[in-house]
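Take a look at the following structure, please.
All protein chains of the complex are present and in place, except for one that has been dropped.
Showing chain A:
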Amino acid sequence: MDAPRSNMADLEEKAYRTVVDRYYTAGYRTDVQGRYREDLCILQHSNKVCIVTLAASHPLVADGKSVARVDFQVTEKVNRLDNKVIGKGKRGGQWLQESSPLCRVTCTDDTEFTLYSCIKGKLVEVNENLINSPQLLTEKPSSEGYVAIVLPKFGESDKEMARLLSPQQYRDALARREREGPAAAAGEREDAPSCSKMEGEEDKDEKDQGGKKDSGDEPEQKRVKLELTDKEQTSS
């Protein structure tokens, strides 16, 4: 008495929603760590697990960069590949702050980018496939090219997501950035806890310096900025 396939006839494309559409909620952060256009997208699964991915507007994707290498050795001492989680509770996973770097990306044109967590939580895994297939990062940014899986503290996942831009806010932020250019990129304070005008400009400078910048440790300047950002966040 097998019933017929319920929706066999109803295969119209309009109804199609991808895996990401069906099971995930997207949250965005633009100009991450004050770096112009370095936008990331966090996909939150309905079970509250978060996946860090590149946003389509990130220069790596938007500018069609070709990735040569992804390195998970983020500081002298910390290698994200050393991350080990045990049991259901994922004991022993590295604890990530919003500003924690996940990996460093080097392109064939020698530009370099650091990708950050953007979300507080326990690192479950980084995408090891990126080591051998770095091109996945730009070719399939929101599937095989994901950066890492992060598990926020129990009950905090939605709070973490609320600090990010919604898809609509993200689109608005992109449109504004388009209109106003780099100088005004981070002008919005209320929903984008990113950076000030000055930072945007500095970012541009940093970017211009290209590969020189990324020595592994945060430059002094940078740390000051971070503190600033934190303060502004709490007061807003």
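Convention: a contact is a pair of C-beta atoms (placed from the backbone, for glycine too) under 8 Å apart; a residue touches a chain by one contact, two chains touch by 3 or more; residues count from 1.
Note that contacts and distances are computed from a predicted model.
Going by its UniProt record, the hidden chain of the complex is named "tRNA pseudouridine(55) synthase" among "Ras-related protein rab-like protein-18", "Trafficking protein particle complex subunit 11", "tRNA pseudouridine(55) synthase" or "quinol--cytochrome-c reductase". Residue A:Ile149 is the one among A:Ile42, A:Cys118 or A:Ile149 that touches the chain missing from this view. On the side of chain A, touch with the chain left out of the figure occurs at residues 1-3, 5-8, 11, 13, 16, 18-19, 23, 45, 47-49, 51, 85-88, 90, 124-125, 127, 129, 136, 140, 143-144, 146, 149, 151.
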